[in-house]
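Data first, discussion second: the structure below is written as structure tokens.
A protein chain is absent from this complex, but the other protein chains hold their places.
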Amino acid sequence: MTNFAHYSTTHVSVKNLVLRWLLYAVLALFAFYYMLPLFVMVTTSLKSLEEIRTGSLISLPRDVTFQAWATAWSSACSGIKCEGLRPYFWNSVIMAVPAVLISTFIGALNGYAVAQWRFRGANLLFALILFGCFIPFQVVLLPMARLLGQMGLAGSIPGLIMVHVIYGIGFTTLFFRNYYVTIPPELVKAAKIDGASFFRIFFSIFLPLSLPIIVVTIIWQFTQIWNDFLFGVSFSEAGTQPVTVALNNIVNSTTGVKEYNVDMAAAIIAASPTLLVYIVAGKYFIRGLTAGSVKG
Amino acid sequence: MKSKFLFAASAALTLSFAGIAKAEPQAEVLHWWTSGGEAKSVAVLQQEFASRGGTWTDMPVAGGGGDAAMTALRARVLSGNAPTAVQLKGPAIQEWYEEGALSDISSVAEKNGWADVLPASIAGHMKCEGKWCAAPVNVHRIDWIWANASVLADNGIAMPTSWDEFNAAADKLMAKGITPLAHGGQAWQDATVFEAVALGIGGPEFFHKAFVELDQATLKSDTMVKVFDQMRKLRGYVDSNFSGRDWNLATAMVMNGEAAFQIMGDWAKGEFLAAGKRPGIDFLCASTPGEGFLYNVDSFAMFDVKGDDKQAGQMLLAELIVGQNFQKVFNMNKGSIPARVDVALDDFDTCAHISAQDMATSNAGGSLLPSYAHGMALRGAQSGAITDVVTAHFNSDMSSSEAVNMLAKSIANSL
Partner (left out) sequence: MITWFEKHMPKIVLAPSFLIAVIFVYGFIGWTAWVSLTRSRLLPRYDLHGFIQYERLFDSARWDTALNNLYIFGFLFIVISTLLGLILAILLDQKIRTEGVIRTIYLYPMALSLIVTGTAWKWILNPGLGLEATVRGFGWTDFSFDWLVNPDKAIYTVVIASVWQASGFVMALFLAGLRSIDQEVIKAAQIDGIPTWRIYTSIIIPSMASIFLSAFIVLAHLAIKSFDLVIALTGGGPGFATDLPATYMYTMAFSRGDLGQAASSAMVMMMIIFAIVVPYLYSELRAKHD
């Protein structure tokens, strides 16, 4: 950590104190900006519909009720089924976990190949794979539907997994490549002299070094895949729909009565795995990036 | 001899019937009725379907008045895995038919005499090149105006029967500090108000020429300029926070007296009723100033699917949708009126009665018109083009003549 405090002790401590306070004030101001929507969401989810209808939309609840949360989890209507978000959670899990793991693994191999095994055109190949990060999903929706149909994977979870892996490879390759580029090439040279093969070096040297960046990549991929709606709604059918589709059904009704408190509660519940991943792995996140992962 | 033959014949017949009955009706239904009230209404259909031996697989996709559902539909059709029945309405049905995606349910329609119980214009929407391809669920009326009864009574205002009367009432309310018109600034809501105004100022024939026939001369006419003038006036009667507001929050404004009127389709009634308000006592309903009836008919289109059980499912579903029981129960819950004209309306409220009467009169008088704002009169590209102009005009200080020119141009561009 950049340690300036150590060298400032010679200066007048009042100036430091003021700067410190200023620092905390600025951080707090930004914290307010970031927390504001969450504040609105949480307070709304704790109000009754009556209060929402008659009161102001961004005030504290008069009477706190957790009814909306219970409804969102187990009895909100997402169609004829009024079972809340619960039934869809598992679909998202069995879709997201394999997709994240597979795309991470492929990204690791790719990044390793590009960063450590310099061959002609390596960077060009990297750039070509990277471009996949920029394609808007709406563009690929219809041709992908056609292809999935022809492959017999339409409406299935393996089909969805395949789609997410395909469009995740760009990012995972980016993250791993930037990480492996900082590892000195001497490691590979020495291992090659010892007679180790491409894969041997990968599995026994690089992979063990990669825990931080693996965690980073998993966090990014999990967030993107878990929160994806477009692919989820287009390539699933009744029974394989992920939780985002259910959330959308609960929240977005055009001519029906809107229950804002249930909507907010449902959104927070749907985001909870991702939030959990962020909070728990937050430490590893920084440590992961710290180990020179994103530095060229 | 004869008895043996008879026996064999009847046995064969029984077996063949059994064979037909063996195809257990299956249906995967794509729709966007996901909110509490709507979902319960659809559940009625599912229960009837189940009681006749059918298995209903629900595929709900909410949002944007069907946008997300249409996205999913395209993906499903392109991947060769179309759902059995899809909630579609208006020209979209014929559009899908042109892509070769729909199946023919004329046999069910003829067996149940649909042609006799549905108004002609509604029946027209359900046919693809003369063959029945969709089943109508309800009739929503778009051109309603809702009002807070006590606000009107306190200010000595009656429900306006002409736009001039409306303007006069609005001026009176503005002076008292009450927002005359509660409005939600979303494109579809702007379009809803626009077509109500167009119908009221131009009349049924004008409406038909402009929004069904897309006649350029009518689109550029002085009457159209007057319509935009009235829209500009209405813009002055909405409060400053209308932008982006959801329609039900605008209804809430009327409910608690902040605003006097709202122009919205009959699903607004559901919002009033859910809050315990009583029609005729707490809130008033009337058709918007002018003559005519703008309808929006929700329906299920049957897609071309393989498999006897799915096809049996379609037939059964179609039969049940236009059946007396579903028509009654669904519409009581939803706020609309049955598409079938022979359903007894005893249990429906006063606003529904008014709606049904008006539908009959306008059907007889030729002023039963499809709503453009809700996708009944035009295909998506054209109705979208009109809405773009309407909402741009409403949200800027574009002049009426500019708007009219832009309107004509956008339509030409969208064809």
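The letters A and B name the chains in turn, as written, and every chain counts its residues from 1.
The criterion applied here is as follows: a residue touches a chain if its C-beta (ideal position, glycine included) is under 8 Å from a C-beta of that chain, and two chains touch if they have at least 3 such contacts.
If you're wondering where the values come from, they're calculated on a predicted model, not measured in any experiment.
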**Request:** Please provide the labels of all shown chains that the missing chain touches.
**Result:** A, B
**Item:** Touch with the omitted chain, as defined above, among A:109, A:161 or A:205
**Value:** A:109
**Fill in**
From A:156, A:221 or A:252, the answer for touching the chain not displayed is A:252
**Candidate in contact with the missing chain, chosen from B:67, B:104 or B:309** = B:67
**Item:** In subunit A, positions touching the absent partner
**Value:** 1-5, 7, 23-24, 26-27, 30-31, 33-38, 40-41, 44, 56-58, 106, 109-110, 112-114, 117, 119, 122-123, 125-144, 166-167, 169-171, 173-175, 178, 181, 197-199, 223, 227, 229, 244, 247-248, 251-252, 260, 263-264, 266-268, 270-271, 274-275, 277-279, 282-283, 285-286, 288-296
**Request:** Spell out the interface residues on subunit B facing the chain that's missing from view.
**Result:** 64, 66-68, 70-71, 74, 77-78, 92, 95-96, 98-99, 101, 185-187, 239-245, 379-381, 384, 388, 391-396, 406, 410, 413-414
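Note that only the chains that are shown with their structure count from here on.
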**Complete:** Distance in whole angstrom between the CA centres of subunit A and subunit B is 39
**Item:** Interface residues, subunit A side, partner subunit B - complex
**Value:** 53-54, 77-82, 141-142, 144-146, 148-150, 154-155, 230, 233-235, 237-239, 241, 245, 248-259
**Prompt:** Within the complex, which stretch of subunit B touches subunit A?
**Reply:** 28, 31-40, 42-43, 46, 56-66, 68, 71-72, 74-76, 78-81, 83, 246-248, 252, 255-256, 265, 267, 270-271, 274-275
